[in-house]
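The next block holds one structure in the form of structure tokens; read it before the comments.
The complex appears here without one of its protein chains, the remainder shown in place.
And now, subunit A:
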Amino acid sequence: MQLSGSHTLNATREQVWAALQDPAVLARCVPGVKDLSPDGPDRFRGSVDFQVGPVKGTYQGFLTMRNATPPESMTLDLEAKAPVGIIRATGVMQLQQQGNATVLTWTGSPQLSGMLATLGARLLPSVAQQMAGKFFSKLEVEAQRKPGGVTV
């Protein structure tokens, strides 16, 4: 499964990048987050409520950032498990400055296991897009609060 998306955020690339590095910001932006805390450099641990169709669960997991080229791109590894299944994903995020705005494109290839794969695989793409939409619209507001922000 290959997922991708693109979002235009009304903030500079540096602001968006700074927001993405801030666990408190991420905790406020990721839909369903129950807790999120740093777990070593470039690594977070946390738990998230997440529902795909009928498959609902609290996922415990880790998010690791690597190959970071500030403020242009990074690779993200996600591993999260819940009684209903396991998600492993690798994604790449790229930031491009366009005027005062930042165009953020992402691609990801999630691997689902268990009930989540059986019951949720068909529904995941639309759920992922929906979550990304929510995440980036919140991230946009957070990014604008970072230093060097633009006013709209």
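Methods note: a residue touches a chain if its C-beta (ideal position, glycine included) is under 8 Å from a C-beta of that chain, and two chains touch if they have at least 3 such contacts; residues count from 1.
Everything below uses one rule, namely that contacts and distances are computed from a predicted model.
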Hidden chain of the complex, named as in its UniProt record, picked from "Xanthine dehydrogenase molybdenum binding subunit apoprotein", "Sigma-70 family RNA polymerase sigma factor", "Exonuclease SbcC" or "Branched-chain amino acid ABC transporter permease": "Xanthine dehydrogenase molybdenum binding subunit apoprotein"
Touching the absent chain when the full complex is considered, from A:82, A:104, A:128 or A:143: A:82
Candidate in contact with the missing chain, chosen from A:8, A:37, A:67 or A:111: A:111
Touching the absent chain when the full complex is considered, from A:27, A:103, A:121 or A:141: A:121
Residues from subunit A at the interface with the omitted partner, ascending: 57, 81-83, 85-86, 111-119, 121-122
